[in-house]
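With one protein chain held back, the other chains of the complex are shown just where they sit.
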Amino acid sequence: MDGIGESLPDRAPAGELLCELLRCFYALGWCTGTGGGLSIRVQGGYLVAPSGVAKERVCPEDLFVLDETFETVSPLAGTRQQISECTPLFEAIYRRQGAGAVIHSHSIPIVLATRRDRNRRLLRWQSLEMIKGIRGASYPHPHEIPIIENTPRESELRESLEAALQSLPDHAHAIAVRDHGAYIWGRDAMEAKRHAEVYDWLCRFQYEESLEPPHREEGA
Amino acid sequence: MDGIGESLPDRAPAGELLCELLRCFYALGWCTGTGGGLSIRVQGGYLVAPSGVAKERVCPEDLFVLDETFETVSPLAGTRQQISECTPLFEAIYRRQGAGAVIHSHSIPIVLATRRDRNRRLLRWQSLEMIKGIRGASYPHPHEIPIIENTPRESELRESLEAALQSLPDHAHAIAVRDHGAYIWGRDAMEAKRHAEVYDWLCRFQYEESLEPPHREEGA
Amino acid sequence: MDGIGESLPDRAPAGELLCELLRCFYALGWCTGTGGGLSIRVQGGYLVAPSGVAKERVCPEDLFVLDETFETVSPLAGTRQQISECTPLFEAIYRRQGAGAVIHSHSIPIVLATRRDRNRRLLRWQSLEMIKGIRGASYPHPHEIPIIENTPRESELRESLEAALQSLPDHAHAIAVRDHGAYIWGRDAMEAKRHAEVYDWLCRFQYEESLEPPHREEGA
Partner (left out) sequence: MDGIGESLPDRAPAGELLCELLRCFYALGWCTGTGGGLSIRVQGGYLVAPSGVAKERVCPEDLFVLDETFETVSPLAGTRQQISECTPLFEAIYRRQGAGAVIHSHSIPIVLATRRDRNRRLLRWQSLEMIKGIRGASYPHPHEIPIIENTPRESELRESLEAALQSLPDHAHAIAVRDHGAYIWGRDAMEAKRHAEVYDWLCRFQYEESLEPPHREEGA
């Protein structure tokens, strides 16, 4: 952890923001089909969205609250809903990266990127201004994030995710999961959103560029 | 049927939800040009959207109500509108699958998928996490839905749709119609929406992946 | 004309609807860059959107009113705005087709379709259920609309547009303009919108299908 605690948001406004961001992520195609998710660190613990529900319709009362040791204190409402199966992965990222928020995205361009070459264990971009939207990254240098292999159950990803976090490339703020999506984080919810938008832009750009026919002289 | 009846929604909130979902489906491109549709099972019967009207502008008063034997009790308003031509197809799915809601989608990625190979009678996906959004489906296993041939009039699809329902692949919650779209269902309206989003994601993903040029070593 | 007059809408609600539809068409990408437009026939005349303004921000007070002989009665507000340059084309379509509304679209898929083969003078679709969204068209039969050549000034299109109207294919409710877009009409504003959505779906579908690689056996 890195002293981020002193400026952590209160639960109530963070819960409102979490639900607003889920509506935004749904519109962006990152959490359709009840997939994807979001967690925000708050004073005294963590908020986590429920599993298996339409993410764009989640209300603050539907959120789960975990204490600082990641024990569930309460589903805010006495609901039949279940906490996101991503929770152990969120926990691993919070513990190792000192993150303030973690997004789980099912974005099509990210999943396409993970399958382009099943032997590659990294996504890599270079010479795109948009890379500068990632904290610490710079324009002319390559930027990379790891790809880990998917598992039948989401919670089984924890081991390989932790291994990937131990040898994370410089400035990487995401781990892609082959056939599945990505976990993306930031110092707070808005930075996590910024990073998720940048990785999405980069994957979409790289996909669209890959479709272009080889350049022909004087093609206009 | 499967005892779903005891938790069926009341007409009034289901009517509001039906109209809200139509606006959502219009924005997703599933029911432009007045195509597509939605029906929800309620206490004592079924709600069905009218035919040939802008689906994103349907109000609860425009909905048709059918009783449990699928006789039209009333168009809620004394309107000149006609009930969806899909009604016999909705009925067949309700009767056989014990569904709580049925969506008819004209999504472009689904129609593209039905035409990729006119000899194939199944759509098939495998090794994509998103498949888990379908009730009963799992990550590493293939998931399939049948394709039936289109007919000049929508009501003429009933026979082949019923035949397809009789030999439905494991966990399938949709039937695609070549050149046309798909019928997608779930235990309630929100599950039908989840399934429709998943099938749409899968078709869109498969289409976009099919455009990629063959992998070249060290392509970044 | 075809007796449509007796059920023509009043100016005030038609003006509200016209502005609401422009916002919808902007979101659909049909009138970005202040291009595109919309006119609705009303009791005693016609409403026409102004030229060269952001179409999604047009208010009823910005609309021009023409009488039944297509003379401008008033810009509803004492504005510096100009009436759409499409007005003579709208007039030709109203006179010949007995239309109740005309949409001018700059949709990218439509413009792509007009340029696929510069020698072709028709757009043509067949065996797509969506075709049935056009009044009079049916599923298994081909549906065609003419393409006319673009001209430096929009008003110069009138002659070729009138020639195209004289030999319009069966059930056609649109004329495409090469490099430019299309004029699409219906018996009232909602039918014109339905037709525009259908033609847009058809052009987009045909474009996306044209990108697919040739079918390979057992490709999943």
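Each chain carries a letter (A, B and C) given by its place in the written order, and its residues are counted from 1.
Throughout what follows, a contact is a pair of C-beta atoms (placed from the backbone, for glycine too) under 8 Å apart; a residue touches a chain by one contact, two chains touch by 3 or more.
As the structure is a prediction and not an experimental result, all values here were calculated from the model.
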Displayed chains contacted by the hidden chain, counting the whole assembly: A, C
Sole residue of C:Ile83, C:Val177 or C:Met190 that reaches the chain not shown, by the stated touch rule: C:Val177
Hidden partner chain, touching residue among A:Gly44, A:Pro88, A:Gly133 or A:Pro169: A:Gly133
Chain C residues touching the omitted chain (full complex): 32-35, 53-54, 106, 108, 111-112, 115-117, 124-126, 150-152, 177, 179-181, 207, 210-211
Positions on chain A contacted by the hidden chain, ascending: 127-130, 133, 138-140, 190, 193-195, 197-198, 200-201, 204-205, 208-209, 211-213, 215, 219-220
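In this text, only the chains that are shown with their structure count from here on.
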Touch-based graph of the chains, sorted into line, ring, star, complete or other: line
Angular offset of chain A relative to chain B [C-alpha, multiple of 5 degrees]: 90
Centre-to-centre distance between chain C and chain A (centres being mean Cα positions), rounded to whole Å: 42
Chain B and chain C: spacing of chain centres that average the CA atoms, whole Å: 30
Residue numbers of chain C (touch at least two other chains): 211
